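Note that one protein chain is taken out, while the other chains of the complex remain in position.
Order of writing sets the labels: A, B and C. Residues in every chain begin at 1.
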Amino acid sequence: MELSFSSKDIEFRDEVRNFLANEYPKNVKEKIENGDPLTKEDIVDWHKSLSAKGWMGFNWPVEYGGTGWSPAQIYIFQNELGLAGCPPLIPFGVSMVGPVIYTFGNQEQKDRFLPDILNFDTWWCQGYSEPGSGSDLASLKTKAELVNENGKDYYIINGSKTWTTLAQNADWIFCLVRTDSSGKKQEGISFLLIDMKSPGIEVKPIITIDGDHEVNSVFFTDVKVPAENLIGEEGKGWTYAKFLLAHERFGIAGVGASKRQLERLKEISKDLGDDDLIAKVSQLEIDIMALEFTELRLLSALEGGGNPGAESSILKIKGTEIQQRLTELFVEAAGEFAIPYGGPDGYGSNVKPNGPEYTNDALSKYLNMRKVTIYGGSNEIQKNIISKFVLGV
Amino acid sequence: MELSFSSKDIEFRDEVRNFLANEYPKNVKEKIENGDPLTKEDIVDWHKSLSAKGWMGFNWPVEYGGTGWSPAQIYIFQNELGLAGCPPLIPFGVSMVGPVIYTFGNQEQKDRFLPDILNFDTWWCQGYSEPGSGSDLASLKTKAELVNENGKDYYIINGSKTWTTLAQNADWIFCLVRTDSSGKKQEGISFLLIDMKSPGIEVKPIITIDGDHEVNSVFFTDVKVPAENLIGEEGKGWTYAKFLLAHERFGIAGVGASKRQLERLKEISKDLGDDDLIAKVSQLEIDIMALEFTELRLLSALEGGGNPGAESSILKIKGTEIQQRLTELFVEAAGEFAIPYGGPDGYGSNVKPNGPEYTNDALSKYLNMRKVTIYGGSNEIQKNIISKFVLGV
Amino acid sequence: MNLNFSDEQNLLREQIQKFCNSDYDFYDRENFINTESGFDPEKWKLFADQGWLAMPFSSESGGFDFGPIELSILFEEFGKFLVLEPYLSNVVLSGYILDNSSFDKKNEYIEKLISGEEQISLAYMEQNRNYDFKNITCLLEGTDSLSLNGTKNLVLNGSNADNYLVTVNHNDVTTIVVINKDTEGLSINNFKTVDDRRISQLNFENVSINTDQIVSTGDEAEQLLKDAINYGTLCVSAEAVGSMESCYLKTVEYTKSREQFGQPISNFQVLQHKMVDMFIETELCKSLLYKSMIDMHENNDSKYRSVSALKSQVGISGKKVGEDAVQLHGGMGVSEEMSIGHYLKRFISIDSQFGNSHFHLKKFNNS
Partner (left out) sequence: MNLNFSDEQNLLREQIQKFCNSDYDFYDRENFINTESGFDPEKWKLFADQGWLAMPFSSESGGFDFGPIELSILFEEFGKFLVLEPYLSNVVLSGYILDNSSFDKKNEYIEKLISGEEQISLAYMEQNRNYDFKNITCLLEGTDSLSLNGTKNLVLNGSNADNYLVTVNHNDVTTIVVINKDTEGLSINNFKTVDDRRISQLNFENVSINTDQIVSTGDEAEQLLKDAINYGTLCVSAEAVGSMESCYLKTVEYTKSREQFGQPISNFQVLQHKMVDMFIETELCKSLLYKSMIDMHENNDSKYRSVSALKSQVGISGKKVGEDAVQLHGGMGVSEEMSIGHYLKRFISIDSQFGNSHFHLKKFNNS
């Protein structure tokens, strides 16, 4: 057993640090440091800087243009991004649809979609949730009907998706659609790639309680999708969706980013000299330490060839609880000065309230973070999973 | 609205205080103050002092020898007992079987049993729980078979009861028994009074984790009980049991006793100068205040002719949580000095560990109090009740 | 001892409930959030016409002599519907100070306040967290001609006020002066609050003040501030209790209608117990509210301590109830178009006002 990383890993970590110190787009960095909102272009610039470095496929095998990094390297990479305060990676291409395509897609699909993901030339979004199917994803109703027109097969899509993150920026959407309503509900689901420019698609913003436009409803009315956009077999979509869930597990704990926030909170609480807040921050530091070493334990098991199963639901549950808790303590630190609200876009003028700088976005972050215990399988669902698959009850 | 009690109520309160200051048996009082264990005789003396004063039937109507007090007076009486640190009243006679007998019993039963309860000449215990039926009380199996012998009807009892509090002291036990196994499980239950000296009854102690012998198993082997000991109708026992539960609701919050403990904790935490403990004690003081006013609100509704329903489950849930929390904070205050354990009977010698006096019984009280969230319908069951009857889900 | 409301009090509650039920539709409310004032001037007019703005004023000032119990009823009902109108800043805070001051021109301000003609905000906060109205840095200097310099932060409803009651330091004596919004040397920055109210900061640069603008000084001024803030703290706590009740009721309703896995999610025991916890938190806070409002009504010594207990608990419980309500609403909970997230925002805002939960726990312990 040893805590320290190998010299090879340390070299790698320094390389990442060096990149983040020097090549990470300056304008994005500055905005982040000032707490200013990012534009779509900023986000694209940031991802393209990773593409340029060859690091976009940080979790992909070499044969598909990925880095082929070890789990430890992936961990280090994600951790350093968080510690440096980088914007979160948009996961829909590189962490979600990409691995599904290179695992279950055909050669044509791989050639067509993977390079654009690695270059961040295509912005993907995820079409899973529907108004009637949240935690019970398999009950989805969006219908895909196979038709033949002029000798070519198409799916005609009707239905709607909701909570679609950044659909307003997206070029493509990967969807779970119902191709069969007759049997078990999981068995009639297929995995389909849809061009967002297709006629019949309408994107409507959903404004969240922080005042942000991050999520959307996406409506499909007789949208015609070439059958060649089907991934794998018809009716196997549920299998691919579950594969994807397993794939996105790492990094979900967000330890690096949380540690960065924690350091700031430690300074603030000591400056305020508030013993109660100091004790709460200390407890949170212990919680983060425990989470970090839980992730490292799972990582070690993975490196040793083990297969951490539903245990990794802990990472989702505790990781999101900690992310929320951090924002709560910033609000507590801010006191009354949290109340004047600029929202995600700031105060819309140069005049800011007179409170300390950290009070300005304390509440917009708090409100934004309420979603993390709900999405990606709510924490209640995660506990059901642990109950069933770990405890066996 | 007014907080102060009426002058009549204050007069009454002073009368109770005066009694507790002067007539409450001195030897019992001293033992309580020194944290020494009470004998059976001490407990009987204490109750008999109430009987002598005419207060044993504090919650009974005048016609059965009770005080006929208003809900406010009952509240004041129980509160003062708690504040003065009196031993808890043994509820099985006066608060449980007594009201069942005077409400559902026949004249002969009333004449036979009620006076002894009010004089504390009979020590009653409760035969409800069985090894297989805890929260699911209605599934009880102890069988009562009606037989006729020499022209007289008897029930022959076979089965066992468990968690029977102070059965080792009891003269009589009131039991729920199964007289019919054919229909709905609630419908075959009858309410029977059984003399503990009957042949075929065996009492075996259950030692609890605090080392105390407070509860027992009671085994019935062909115990012969005269049919005249049946209360009300055969098969109606479940109805009487539910009536009894409603009747014991008040006082269950234990506010008076908790306030007394709280005052001690406030002194201790300030002496220790431990800010964390002080904050925890302050929070608990607020919790107790909230509980007290919840009880008073229900009391006001009752006095106003209202009928507080399942809401009063709050009193059980929060009252027991507070009782436990108090003992937890004593343990926290005691630190390492909590560890040397005298158990409920003390250290068995004159030598005590060198810690402050309050450390001596901190852990035995903590351990003893673990039961309160389990018995009398566990707190989980109470939440089910609120969910169903208050929230309607 | 009697914890039942009087018939008159019950009638008042019914009256407010009736108004909120018929006139306070959530989607209607949404429209006023984005107007400049942030509330509905017609409703404010209605409040005046109904006499609600006169409620706590003494009869000499043209009021109804209503006290903390009636105000608690009003705010509890307001809380259920997230009422936006600036009752707190005008009637409770400024109104209390004016009504109880020895200021000789107070009636002219009170009259316009009661009639809804003019608004007036209390400016007492400066730079510190959990600000407690002392240690004032706004300096009122000079003897014959007085001049004011300094900054006041977080003035509730500041953008709608015609006048401000401003706490100043005059020769180390706490002094309250009344200042018109159009006074030379006063510049104002307005912000929206997280819960869609308005809040301002006032900058005073050599603002000249006449002695007839002095509302109160010294011990009187400090006592007025202490009591006005205690009153305001009671009212927002009562509001929070009302909001908590709405939250658990709306959550019960939502979970009954939301189906997942072939059944209403209210069937899941974990959600049931969470809702029970929300209910219990609400009831316990309500009990503390009863204690506080009666303590204030009876003017008991314990009134500050009771209010601190209440505010501390409401801070914790409101946040918990609001967060659980959002969680149980799932995605809908974080959607701006549902009311549930707005309750959460109000809870956070209330916890942050007049000293947060831990501040009041300490105050409770030290008093």
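The rule is simple: contacts are C-beta pairs under 8 Å (C-beta built on N, C-alpha and C of every residue); 3 or more make two chains touch, one makes a residue touch a chain.
Remember, it's a predicted structure, so these values are computed and weren't measured experimentally.
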Displayed partners of the chain not shown (whole complex): A, B, C
Residue touching the undisplayed chain, where the options are A:Lys152, A:Lys242 or A:Arg297: A:Arg297
Residue among B:Ser4, B:Asn27, B:Asn106 or B:Ser135 that touches the chain left out of view: B:Ser135
Hidden partner chain, touching residue among C:Phe268, C:Tyr304 or C:Phe364: C:Phe268
Absent-chain contact - pick from B:Leu20, B:Ile74, B:Val203 or B:Ile374: B:Ile374
Interface with the undisplayed chain - residues on chain A: 1-6, 9, 72, 278-279, 282-283, 285-287, 289-294, 296-297, 299-301, 303-304, 311, 314, 317-318, 380, 383-384, 386-387, 390-393
Residues in chain C touching the chain absent from view: 268-270, 273
For chain B, residues in touch with the removed chain: 129, 132-136, 139, 162-163, 206-209, 211, 272, 274, 276-277, 331-342, 347, 351, 353-355, 363, 366-367, 370-371, 373-375, 378, 380, 383
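The definition used in the following text is that only the chains that are shown with their structure count from here on.
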Chain located farthest away, centre of chain A as origin (C-alpha): B
Where chain B and chain C are represented by their mean Cα positions, the distance between them in whole Å: 44
Cα-centroid distance, chain A relative to chain C, in whole angstrom: 39
Residues within chain C bordering two or more other chains: 358
Per-residue multi-chain contacts in chain A, two or more chains: 276
